[in-house]
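Moving on, here comes chain A:
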Amino acid sequence: MIWLGLFSDESAATAAQAVAQAATSQGIPMLAKEEVPGGPLLIAAYLVMWIVVFAYLIWMHRTNQRLLAEVELLEQRLDERIAEGNEQRKNIGPRGT
Partner candidate 1 sequence: MVHSVKTKSSAAFLLLVVATGAVFLGALVLTFFVAPTERMMGIVQKIFYFHVPSAIVMGVLFLVCAVASLAYLLKNDSRLDAIGATAAELAVVFGAIALITGPLWARKAWGAWWTWEPRLTLTLLSVFIYAGYLAMRAYGGEKEFSRRVAAGLGLMGAPAYYFIKVAVDKWGGNHPKNVVYGKGEGLMNPDMRLAFFAGLIAVLMLTVTLFVMRYRTRMLKERVDTAISEMQKYDLLEDG
Partner candidate 2 sequence: MNQHIQHFWVVFRKDIRIELRTREILLTMGLFALLLVVVFSFAFYTDAERSRIYAPGILWTTVVFSGTIGLNRLFERENENGCLSGVLLTPISPRMVFVAKAMGNLLFTLLMEILTVPLLVMFFSLDIQPVGIFLSGLLLGTVGFCFVGTLFAAMLSAARMKEVLVPLVVYPIIVPIIIGGVKVTAVVLNDYPVEEALNWLKLIAGFDLLFVSLAIWLFEPMIAP
């Protein structure tokens, strides 16, 4: 919704249009100096910021997922080993007595 606010900058846009029309009608190649429309630039800036932040978040999330997978594997392995240990103890127990 906030983005809607951007387009309230009509004055700048129309001014730019006017200059552009004037320039083209006189056959002068337009020099973009002062009359660059600000709206798209502003949108681009905000987009870039959020894209960078979210790319970072997604990357971080993926690292986390990889780590969790590893932790899971470790737990599994640990359980196996504990089971093996119990098995051994069972086997040794009766024979020992």
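One rule holds in what follows: contacts are C-beta pairs under 8 Å (C-beta built on N, C-alpha and C of every residue); 3 or more make two chains touch, one makes a residue touch a chain; residues count from 1.
Selection rule, in plain terms: all candidates are chains of the complex that A comes from, given by their letters.
Since we're looking at a predicted model, the values are computed, not measured.
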Determine, using the touch definition above, which of 1 or 2 touches chain A in the complex.
-> 1
Could you pull out which chain A residues touch candidate 1 in their complex?
-> 2, 5-6, 9, 11-12, 32-34, 36, 38-39, 41-42, 44-46, 48-49, 52-53, 56-57, 60, 63-64, 67-68, 70-72, 74-75, 77-78, 81
